[in-house]
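Missing here: one protein chain of the complex. Every other protein chain is in place.
Letters A and B name the chains as they come in the text, with residue numbers starting at 1 for each one.
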Amino acid sequence: MDFSGLIQDFGPLTITGLAQGAIIALFALGYTLVYGVLRLINFAHSEVFLLGSYACLVVWGFFGLDQNSATPSVIAVIGFLLLGLVAAIVVSGLTALGVELVAYRPLRRRNAPPLAFLITAIGASLFISETVGVITQRNIKAVPPLIRPADVFVIGNMHVTNLQILIIVLALVMMFVLDRFINRSRLGRGIRAVAQNPDSAALMGVNKSRVIALVFLLGGLMAGIAAVMYDLKIGVTRFDAGFLLGIEAFTAAVLGGIGNLRGALLGGLLLGVLQNYAAGLFGTQWLHAASFVLLVLILLVRPTGLLGESLGRARA
Amino acid sequence: MSESVAATSAKKSWRGNGGVRGWYGRQSLVVRVVLGIVFAVLAVLLPYVGDVPVIGPQIITVGIDWPSALFNMSYYVLLALGLNVVVGFAGLLDLGYVGFFAVGAYTVALFTSPDSVLHTEWKWVAAIPVALAVTMVSGLILGWPTLRLRGDYLAIVTLGFAEIIRIFATSSETLRGDRGFSDLPHPPGDYSDGKAIFGVADATPYYWLGLAVIIVVIFAVRNLDRSRVGRSWLAIREDEEAAEIMGVRTIKYKLWAFAIGAFIGGLGGVMFAGQQGFMNSQTFQLQFSILVLAGVVMGGSGNIFGAILGGALISYIPDRLRGIEDPIWHTDLFGFRFAIFGAVIIAIMIFRPQGLIPSRRRAMELKDREKEVAPQ
Partner (left out) sequence: MSEPHIETPQELDDANAKPVDRPAQTGAAKPSPDKKGDVLLEMENVTLRFGGVVALNDVSFALRKGEIFGLIGPNGAGKTTCFNAMTGVYRPTSGAIRFKGESIVGKKKHEITRGGIARTFQNVRLFPEMTALENVMVGADAHHKTSVLSALFRLPRFWKEEHEGRDKSLELLRFVGIEHRAGEVSRNLSYGEQRRLEIARALATDPTLLCLDEPAAGFNPAEKAELLELIRKIRDTGVTVLLIEHDMRLVMGVTDRIVVLEFGKKIAEGTPAEVRDDPKVIAAYLGVPTDAA
């Protein structure tokens, strides 16, 4: 254990952790939304993210961008970023919807036991990631250097880069928008109604199937954004990228209180930071193991998470 | 309930349609024994199936020699039997089952391989009891804190467990990561001409060894299922709180399910290590857990024969596809195996949730729930 290293690198580890945590938080929203409404761990959500991370690469590749390209001009970068985001959002959203329609809806119609959903979800996850694995021949795919990390400001040994700021700000903005949407809009009210009491919501004229589809779609959108940020930050993606980060995102959702939107944000940021501290302490190869250990500890000590399990504010 | 109980007229009706063992269980003792022996003999003769005219060549594998494929099937079947205890009998969704397989195999490697830091270089047989004890204990260590969790959380935590083991295997110096362990000893025994029975060239003896272990495990699992233990598992699966109020020590029996599952998984690992001679951290991908789960679900969760069939299929189908090229990417179809099984899992859960050889009980549980669907 390297305590002096941890203390020395406290600043850099924190900011890296926050950026990583922001991505995890956006990813975690999908788990939390679906769980809040259906009490279901959407195991296939990791593949929703995965396809998003490839979608933007495909679009960029269309414009001849690859890892060897020079960084384009600022305006072009903004254009490409938006394009990549749109592509990722569309693909991730559609994947999420597709999973709901193909894998879950038939089971729901038959009132299958909860574990059946989990097993189908695992099947869907395996199918998507492995198909990607076959198509890409399990190779790593590199990301074009759209944003060259550059220091925006420096405090001590903590270098805060443009990319980190972009990721953290974007995550916070998306969280805010989503929170507003769920709590203020008519559709958001429908979601909260179904989350709190599906049967009476149905009696009050809320279309349950549509709400569920909407929830999957929203989770997919957020995962799409997370995927683009992930690509930019890590610089490579692979067929199993969704799986590994997915477990961390799920941990974050549980940490904050699964079903709770703000919990996902808190859990994501916290997890990102803690992971990096653990990596500083024990070495980077233990970064992922740290999140599993944390997950087990949370579930044992406080299974409802830090902020409690609820979607929307009505149920404390 | 058992056949040697003094016969009473009502006996047959108790077994009735209530058996986890379905059709087979309702046959008379003689029919069951004869059928069992026929199956066992056929299984023993499987390595020679290629010699059967016309159908034989269709059955055997191309990309891998047939005895090796059979041996692969044998440890997958073992894994499926073990996971069936955990998932099928006790109703605990364990996604990290391959972790126990890894623990078993690694323990053998640590005690037998010349690469090991322990430098014990035991014989394979000597390492077995240690390996099995270690896996069982690891089952208890994982189960003790986690079995109080809700079902879906348990699934994720077990997944995490397997992943931690894999990370540990990759990163720790003791377990040697990618370099792995080589020169693992094979099982003992020589033919009369002095050649080793368990060599490198022919996997047939390994398959027979696996088959023997499987038969023992079948009897063990069956004995547990038809006893107070099996009843307790079933009660826990159906209504955990009611079971506890009826005096069932739920945590204890869940722990036993975990430990027994781990034991059988470890057995698979021990067999694997004994045949391969080499293993490293790449051997235990997390997908294998899910593959075995797919096998159990496909075969029919809660049914011993379903688990056997499922376990055999998840190994046989990919091995059969090995060496056959796909028309689009021109890769080996073997690479598609996880994708295919992913699709198969979805299809089965949607179209035949009770599996290929369903446990009668499971089938009814599902039918029951279907009737309860609220009109929407």
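Note that a contact is a pair of C-beta atoms (placed from the backbone, for glycine too) under 8 Å apart; a residue touches a chain by one contact, two chains touch by 3 or more.
The shown structure was predicted, so the numbers you read here are calculated from the model rather than taken from an experiment.
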Result, missing-chain neighbours among shown chains, is B
Among B:Val86, B:Ile260 or B:Val344, exactly one should touch the missing chain; which is it? B:Ile260
Out of B:Val62, B:Ala220 or B:Ile317, only one touches the absent chain, namely B:Ala220
Out of B:Leu234, B:Ile317 or B:Leu356, which touches the unshown chain? B:Leu234
Could you tell me which of B:Ala133, B:Met246 or B:Ile324 touches the chain that is not displayed? B:Met246
Residue positions on chain B contacting the omitted chain are 1-2, 5, 10, 12-18, 220, 223-224, 227-229, 231-232, 234-235, 238-239, 241-250, 256, 260, 361, 364-365, 368
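Simple rule for what comes next: only the chains that are shown with their structure count from here on.
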Using Cα averages as centroids, what's the distance between chain A and chain B in whole Å? 34
Would you pull the chain A residues touching chain B in the complex into a rising list? 40-41, 102-103, 106-107, 109-116, 118-120, 122-128, 130-131, 133-135, 137-138, 199, 202, 208, 243, 247, 250, 254, 283, 285-286, 288-289, 292-293, 295-296, 299-300, 303
Per the touch rule, the chain B residues reaching chain A in their complex are 91, 93, 95, 145-146, 148-153, 155-157, 159-161, 163-164, 167-168, 170-171, 286-287, 290, 293-294, 297, 329, 331, 335-336, 338-339, 341-346, 349-350, 353, 365-366, 369-370, 372-374, 376
